[in-house]
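So, chain A:
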Amino acid sequence: MKSKVLTFIMAASIAMTAVGQVAPIKIGLIGAMSGTNAVLGDWMKKGVTLAIEQQNAAGGINGAKIQLIVYDDAANPTVSVGLAQKVATEDKVMAVWATTNSSSALADIPVFTQYKIPQLTNGTFDAITTQGSSYIFRVCPAGPAYEDPLVDYLVKKGNTKFAIIGDTSAYGQGEIAYQTAALTRNHLSPLDTEQYGIDDKDFTGQLTKIFRAQPDVLLLASSEVAGGLVARQARQLGFTGTIAGGSAMGTPKFIETAGADVAEGVYFTSPYPGNQANAKTRAFAAAYKARWGEDPEVHGANTYDGMKMLILAMERAKPLTPENVAAEMHKIKGYQGLQGTFDYDARGEGIKATNLGIIKNGQLTYLEK
Partner candidate 1 sequence: MNNTSIFIQTVIGGVGIGSLYALIALGYSMVYRSMGLVNFAHGSIYMVGTYFGIMWYAGLVMGLHVPYPIAFVIGVLLNGAFGVLLERILRPLAKLDLMFMLLGTIGLGYVLDNLFVIIFGAEGFAVRSPLPSMPLVILGVRIQPQMLLVIGVSAILMVALQLFLARTKTGKAMRASAMDRDIASAMGVRVNRMNALTLAIGSGLAAAAGILAAPIVYVNPAMGAAVGLKGFAAAILGGLGSIPGAIAGGLIFGVLEAISAGYISSAYTRGIAFIVVVVVLMVKPSGIVGEITVEKV
Partner candidate 2 sequence: MFLEIENLTMQFGGLVAVNGFSLGVAEGTIQGLIGPNGSGKTTIFNVLSGYYKPSGGKITFKGKRISGLPSYRVTASGFARTFQNLRLFKSMTVLENVLVGMAQHAETGLLSAIFNPIAISHEEEYFHEKAMGLLKLLDIAEFADTLATSLPYGHQRRVEIARALGTDPKVLLLDEPAAGLNETESENLRKILLQIRELGVTICLVEHDMKLVMGICDRITVLDYGKKIAEGTSSEIAKDPVVIEAYLGQEDNS
């Protein structure tokens, strides 16, 4: 807790010193800072803040410092829309991060489209970029990009009997749909698909039902924590087959919740190749650890990528207006980020590839393509 307070004071003092002769450039950040999804907001804030601090230390943007204004929407879309109005019209930001939660991100789109302010998100729901807005930018791949390669790989390894278990949240329902679609691509269908409420803690009923169908592979369609709990109970109920899931399973939080023994051998996909993948990721991981005292994971990495590109777009925009920044974002092609190469299209999608990984010895390790 103490470190959080310190962080806040430091961030505040950095923001203060930024107020020099040139007015600072304001960037908004709306995310879940409280409630069960707080961890997502926290990761976003850490990735974005790191990129901003590095830029400010290097002189900001044409002499102007970047100032981050953070708001907590507690993952509630109603609150989120209100805050979107606030950052757009009261704070008059240059660009905004909103949000990791796909439903809040969707709720905010009309607001930022109306005020012509670029909106960055790391939500994975594919419909985010089909709303007809030219101000929305996704900084990570969309949902299907995670599930397709995962299922393709597992099918290629000879698995045919799949079952899906996921939560009823927006993320869970989306993942279930993408996993089902990925199976359909491979001319398969899940033997059983079960769901649970986000507050549920005992999955015996669902899992017992699933195991009656005797699947080889259990696909998890849920967030880090619930995914971890499900994996643990699945193993305790005697499931010996393969467990696999999307990027949520490629996080330290999943390993912590499931326990290293249960997490061992779980497949996941992530656009982030891991902290030790190359020079770029090693530098990022070192800086992140120095700043926040913990190792980065995928959300920290994709928001860092996104903020870097946003900075690039702001440097290029002449004159510097939200509208021009958005136009410059669309022009980004061939940008080499932590997650790979970004080429933004008209819909706001920048990257499509993900890496397949497996948890080995409690560590996230990536398989060669």
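The candidates were selected such that all candidates are chains of the complex that A comes from, given by their letters.
The working rule: contacts are C-beta pairs under 8 Å (C-beta built on N, C-alpha and C of every residue); 3 or more make two chains touch, one makes a residue touch a chain; residues count from 1.
A quick note: this is a predicted structure, and the numbers were derived from the prediction, not measured.
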item: Touch-positive candidate for chain A in this complex, from 1 or 2; value: 1
item: Residues on chain A engaged by candidate 1 in the complex (per definition of touch); value: 1, 4, 33-36, 38-39, 42, 168, 194-197, 199-206, 208-209, 211-212, 225, 228-229, 232-233, 235-238, 256-259, 261-262
